[in-house]
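One structure coming up, written as structure tokens, with questions to follow.
Of the protein chains in this complex, one is absent; all others appear in place.
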């Protein structure tokens, strides 16, 4: 079956389906989003690209962006970053402090909040103008200058970010934060506030299906090995304490965000982005996971 | 580069290399193995098959066999088993009781000890003659009747199995064990004592590279989807609390055992088995992981 | 106010009071007890002794007996036992395995199940005929030969004792159990099954109000310092994860059992035993704690 047809089937089946998921409410600005939004977009290395529903509407990337901040940190610093953050699944919710205490301030992986904050700290030490430089990097990967921060979202998150403040202070107490706590948190909230459409996300993440080269420009951003390793981390750690479940049901590396977006990658083949703001209890898009499960079931293609 | 050449290079480089790993000592019988044994064997779906070193010498499969017991339980019972065991990485050592207590007797996944014991309990309820039936199943997958239990090893494990007795009693207290504790533990130690060579293991695990069909006979054992899902669990949970690291460095689904063996699978392509008894601190073969990392680096092929 | 009057007031106020507590149901035999039983008995070093309600009816001592097994172990072995069990509050439920794993098989204190099992193991190594010798010891302290085991209760507990089997196997895996697991568990269930009345318990525990001498016979059982230390452990660890609450509200060293009994001691003055089978969520007698809180509030006497 053609992917176009599969996408169409998935969209038809899910568009009107009710789900019990809840829109993220801990950030007031996110709670304002229409919970019934639903979009999906597919982009292949062969140049195919099509989408359905709200696939061209911007939404808050949130944790999805952590793949791109990790990518930039790896590009700039290579293996040095692995002294400060691990690559193991956490087995606990995304904002847990428990493991951080037992493991002396070294976060389990770069996608739980603590790990993403360490990556922000690393970027702040690397970049001359972190906020501008990082946006430029994302725009370049996306081949699109029409991507930006949403200052309302970042302000809203910051005003309620006590848990993240706890995490970064904990890591600072173990000497795993170099820059000012306030500056690192500001930068962290900024990058999480970046808004993109499903189409833009699918396009951008083709990089990881393409062994680290931007397909449009053929510019190499990271090495083949680095690209594979980012995919491996997505596979094991991309969905908080539901990573195994996603791997089991969908069988692709991917990353979710509390804005309701999910991106998944079939290395060597395609990337796909879904958006539906209602989240399951683990904090991942309820309908998004369903859509991707249908995609790999119907196509009978997964990395496994 | 040809795989034959790659294997040769790996073997040359590693055969004489000293490593700091320690042979598993908690089971006296395992401690008697020559720590310098080293073998590697590659089998492809196209019918290629070659190995080096001690690749035709039997060793104790230990936890590697848990993939086959899971396979049989899934074949017999389908999705029903997932009410009694999860598919998430544990984030803790293989014999930890902590998570079991917090999560009310449901093990995180079928590859940590507690989960493998639950699978044994399921098999005991399914099979008329568990010990004979399971061996017949393994011999069929291996296309080889020359595979057997090692009663010395299973007796040795049983005599020191207080931690496993703690695990199964804990699960029984949460009503997650149906059969007699003693019988289930006996069966568990029996299956872990099965001995195979690298060549036999590589051959047997081709099943999971071949979407659930035995390549030699073309007999379907499990569905494509079931086969993919077993690979997904291997990817996220096959190496205890080093699963992320293996995924990151090697990029293939795989499973290790404290006997020093590791099997890895490239779905659609090949399987490979390594044996070197010295283990790293996480309980995985030190040289085995190194060999597989070299294999996917040199071949530039991984699922990512 | 006279203690006699205080006891009378407490009894009048509580006898008809309904409470939401639940009789222990995990042991079928215990669940058969009439939940409305209520008795209280007071014995002073000056020789005063009076009780009300069901104070002369036998009930299952359960964990209360752990004070006497600790007493005998200390008498026989002195400080040697503290290498194998601690004196710190556990901060977790009475049958938790979590701490045992983190702390390498050394239970936090002799009153949580794990610790009491270690004390049983110590006694088994000390005593020629553990079951007979321990009963003789209790009868001597109680100045009463009419005290015995209840084999139905011990058999009932044993048949459902998976959690305790998990605890002892865990400790055995850390080499903190010397004797056969089955024998130690049998002995543990036996001693917990001893039945006494409130009157007998109050009389027996006067030992700890009297610096280690039996008041009736003036026979010294343990030293003053040992007696004080047993009281200190009761103060900090006598009520599972409600020890602080009991200390805060009642202000006396004491020990509870799931049979619904509680004994408390005012060193140098008196001991008091209460029995009411309905338990609160922490596993302590709901009405028993209330009665003792009223006792120290009305008498304005506590150790603090």
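Order as written gives the chain letters A, B and C; numbering starts at 1 within each chain.
Please note the rule applied: a residue touches a chain if its C-beta (ideal position, glycine included) is under 8 Å from a C-beta of that chain, and two chains touch if they have at least 3 such contacts.
Please read all numbers here as calculations on a predicted model, not as lab measurements.
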| item | value |
| --- | --- |
| Touch partners, limited to displayed chains, of the chain removed from view | A, C |
| Selected residue (touches chain absent from view) among C:49, C:76, C:139 or C:297 | C:297 |
| Residue touching the undisplayed chain, where the options are C:37, C:75, C:160 or C:229 | C:229 |
| Contact partner of the left-out chain, one of C:84, C:108 or C:278 | C:108 |
| Residues from chain A at the interface with the omitted partner, ascending | 96-98, 100-102, 162-163, 165-167, 169-170, 172-173 |
| Residue ranges of chain C at the interface with the undisplayed chain | 86-92, 99, 108-109, 224-225, 227-229, 231-233, 235-237, 241-245, 247-249, 251, 253, 267, 297, 300, 302-304 |
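FYI, only the chains that are shown with their structure count from here on.
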| item | value |
| --- | --- |
| Interface residue identity across copies chain B, chain C - same or different by half | same |
| Chain located farthest away, centre of chain A as origin (C-alpha) | C |
| Inter-centroid spacing, chain B versus chain A (mean Cα positions, whole Å) | 32 |
| Numbers and ranges of chain A residues touching at least 2 other chains | none |
